[in-house]
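As you look at this complex, bear in mind that one protein chain is not there, while each of the others sits in place.
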Amino acid sequence: MTQTRGDAAPDIDRGVRLAMYRSMLELREFEQRAYDMFMQDLIAGTSHLALGQEAIAAAFGVAMRSDDWTFCTYRGHAHTLARGASMTAAMAELMGRGKGLTGGKGGSMHLTSVEHGAMGSYAIVGAHLPIAAGAAWSAQARGTEQVAVCFFGDGATNIGAFHEALNLAATWKLPVVFVCENNLYMEYTPISAVTAVPRPAADRASAYGLDPILVDGNDADEMYRTALDALMRARAGEGPSLIEAVTYRKGGHSRADPGTYRPKEEVAAWMERDPIDRYRVLLLELGVSENELAEIERGAREAVDLATEEAKAAPLPGPDELERQVWRDGGAAWRN
Amino acid sequence: MTQTRGDAAPDIDRGVRLAMYRSMLELREFEQRAYDMFMQDLIAGTSHLALGQEAIAAAFGVAMRSDDWTFCTYRGHAHTLARGASMTAAMAELMGRGKGLTGGKGGSMHLTSVEHGAMGSYAIVGAHLPIAAGAAWSAQARGTEQVAVCFFGDGATNIGAFHEALNLAATWKLPVVFVCENNLYMEYTPISAVTAVPRPAADRASAYGLDPILVDGNDADEMYRTALDALMRARAGEGPSLIEAVTYRKGGHSRADPGTYRPKEEVAAWMERDPIDRYRVLLLELGVSENELAEIERGAREAVDLATEEAKAAPLPGPDELERQVWRDGGAAWRN
Amino acid sequence: MAELTYRGAVAHGIAQEMERDDRVYFIGEDVAAAGGVFKTTGGLLERFGPERVRDTPISEEAIVGLVMGAAMTGLRPIGELMFSDFLATCWDIVANQIAKTRYMTDGQVELPLVLRTANGGGLRFGAQHSQSLENWAMAIPGLKVVAPSTPTDVVGLLAASVRDPDPVVFFEHKGLYAAKEDVPEGEIVDELGTAKIRREGDDLTIVALAAMVPRALEAAELLAAEHGISATVIDVRSLVPLDTRTILDSVRHTTRLATVEENPRLCGWGAEIVSIVAEECIWSLDGPVVRITTPHIPLPSASALEDLAIPSVNKIVESVTKMMV
Partner (left out) sequence: MAELTYRGAVAHGIAQEMERDDRVYFIGEDVAAAGGVFKTTGGLLERFGPERVRDTPISEEAIVGLVMGAAMTGLRPIGELMFSDFLATCWDIVANQIAKTRYMTDGQVELPLVLRTANGGGLRFGAQHSQSLENWAMAIPGLKVVAPSTPTDVVGLLAASVRDPDPVVFFEHKGLYAAKEDVPEGEIVDELGTAKIRREGDDLTIVALAAMVPRALEAAELLAAEHGISATVIDVRSLVPLDTRTILDSVRHTTRLATVEENPRLCGWGAEIVSIVAEECIWSLDGPVVRITTPHIPLPSASALEDLAIPSVNKIVESVTKMMV
């Protein structure tokens, strides 16, 4: 795939590449573990895994400034962790523990870690696009050169909030990067069956006076260059970008979904394009040793092991948590 | 302006032209009268006049099949009357009379005459685009070759419902014609100040896989050809059209607005392009006699005179009307 | 008599009506090829074809607008909103357009449509996928509001909703989808605006809806067995029209009233019923009423918290015994 602005960018630092690799592995290990724990009924509710889509979250995680902001969806474990949020607290949150990222209140679909710039996971499709634009407005108003990065799916390009956010962000030249992770499906329905244009985001960029940006979301280097470029433009006051990163889920839409509606050959072809496998090959080509990679892989696995153990040991939220944090005063009182 | 599909269309029938002229005159006379009556406090509430924009409603009124459907906005007197709705009942409605088009319940912003295919005036910007698409879906499902025509302003192109309706209509190839009357202002704010592209509708057509159609909304002939073509395509199963018709209000946004935010020169230039004045010149050039035109003009004026007198004589709605027509059973009971 | 789940009753009910009336169409997200994310609409595409059963984009305003426009021009469409929480994304079309159009047009426009949606909590889906929003609809003049608690009622009330000439918002409770029941053979058609007395008692009237009905019934058994309190349990089923007669008659008999609502505390249907009683038969009351509700908070995700939030059998028993002192 083409059209990335980053094509002519200088080569990527070894350290950056290893950081992306480590990040992708952590996201992969974490979510695979979460999946196992769902299957063992150690985690209740639902979950939406980004297995197979890790390159996008990891590349942005590495490319962003620590005071930039991430806004993501119910499929937001990866984006939240990629900013540095605690894996233990994230796992504890999935398990409904009191020490979870949001104390058990938000759950899998609402991971948040404000101290890491992970400003929330939004479970209603499209809503967070205008909210991310609002953070960008605040950066613009306060002159802080912070950037808001907003991740969403292909399906989200068909909802009204997408349109309103894009138009306003472009008109006001807000420092926001909209990243459409086009994994070809909105839940179980192929995006092509319900969308008037073949490229749900890239083919709409011109409606907001923006350039189309279509990239291979399974190519970590390409994602990184694209991210850097969009972040730089936003920081320089050149306004928003709309990036369409084409990718694919390894599994179903959510916990309950085996994903059988996807043609076998399509799945097989995409499994060949796993972003982590590809990156490993690239890193070896670039001279990183097998040993070094194995070390990183072990590190990621151990980090997830530790997080899992710690999360399992965390207590359940106490009953008095129920009516806390509706208001700033810490409580939920609506009357005197 | 260019890009109309109708450029190569055959010449327009004399009868059609006279019908459009008569229709434009009626709309003009009616709304001028309504304005006077507002000023005399014979009409309460608010009103949004389409003075100066009559060519669009008139051309579609003449071009549409009698079983086609019109969906319009709070600025919908013209579109409703152009379908043949009773001027008396429309005037009575503005005056809050019981014999009004909607019995005094809807008022100026909600004129409706289902028997004439005027399926309602919708006062919340954008809402009627998906509703019109729904009527088109019903025509498609039932195979009736009816077309839904949906009129809205430039400002409506920035609201989410616009995007959702356009995408779905294009994907399902629904027989609906979306007509953006770009009068350069959303209420008091220039549309260019709040929109990311110069042509709010035409520059967005490609986001829905549609061709851009930009026409002079003050040129009745061009509007008529464009309308015919879009209606024909819809009836033939070729899907929706999105037409941007550029026009201008003679007055303010609504009753309360003197429109002083518009530059004097801009107003003056547009007043030169009055669709009725221009059409009169054209008709004379085409050999219609001064007498015949004067006759039509007198006819329109007299029709409005009569409607006004009849409306003034109509009774107020009785108190038992208040709780009627919430439900099909005619009443408003929500309990036994 | 065949056993049917509440989940299965949805497809059964839709099929019954699509079979009967070819103006009935059905659209929503993932409803056709995939059979619905709650597996409530499986088989409909195969049976009625892609013209009548159709997948939409994620465009709730378009879904609901489409249903509205189709209803006014000759179809009798059913639209699905996957979770009731998403009503918020199309609330303008529901509350400002669908609800008001018949009145604003003085009856010229008729809207025989049904919006079905999965409502309610208990599945650990968190604050944006667990709400009980029947009150939102009840507060809007021009909407009928239905919320069945059993598979048979799903079929019968859905049929009544599809046949109703006015717009109906139909709240299915996702916590009940697995519930089973023997359902009568043949066509089932129920009536809107009729509450059902699920249990008769003399000391107290408990009014409940949807997933709170089985809990109220269980609580009533405990109240009888352990506290000697004999409760009537009324399943409201339909909030608009509201069967006030059944409720008021019962309160006149038992002299005490408790309502059990899953929705948050303020301005719920419980408040409406309590107010009607306070206006119309306050002299029949032998003591204060009690509204048992979720606290006025967004719903938490963790099991440990969600179970505390939504009224439980124990909570009902406790609140009633405290009030009956």
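Note that the chains take the letters A, B and C in the order they are written out, and that residue 1 is the start of every chain.
Heads up, the rule we're going with is that contacts are C-beta pairs under 8 Å (C-beta built on N, C-alpha and C of every residue); 3 or more make two chains touch, one makes a residue touch a chain.
Predicted model, so just to flag it, every value in this text is computed and none were measured.
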Visible chains that the absent chain touches, using the contact criterion stated earlier: A, B, C
Touch criterion as defined above, residue of B:61, B:126, B:217 or B:275 at the omitted chain: B:126
Touch with the omitted chain, as defined above, among C:31, C:219, C:240 or C:304: C:240
Hidden partner chain, touching residue among A:20, A:119 or A:230: A:119
Contacting the left-out chain in the complete assembly, out of B:52, B:76, B:117 or B:155: B:155
Residue ranges of chain A at the interface with the undisplayed chain: 69, 71, 101-103, 105-106, 110, 112-115, 119-120, 122, 124, 127-139, 141-142, 146, 148, 160-161, 164-165, 167-168, 171, 324-328, 330, 332-336
Hidden partner interface residues of chain B, rising order: 44-46, 96-98, 100, 104-110, 122-127, 155-156, 158-161, 186-189, 193-195, 256, 261, 316-317, 319, 321-323, 326, 332, 334
Interface with the undisplayed chain - residues on chain C: 85-86, 88-89, 91-92, 94-96, 99-100, 103-104, 126-128, 135-136, 138-142, 240, 264, 266-272, 274-275, 277-280, 282-283, 285, 287-291, 295-298, 300
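Heads up, the rule we're going with is that only the chains that are shown with their structure count from here on.
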CA centroid of chain B to CA centroid of chain C, Å: 40
Distance from the mean Cα position of chain B to that of chain A, given in whole angstrom: 45
Chain centre separation (chain A, chain C; CA means) in Å: 36
Residues of chain A engaged with two or more neighbouring chains: 158-161, 193-195
Junction residues of chain C, two or more chains touched: 56-57, 59-61
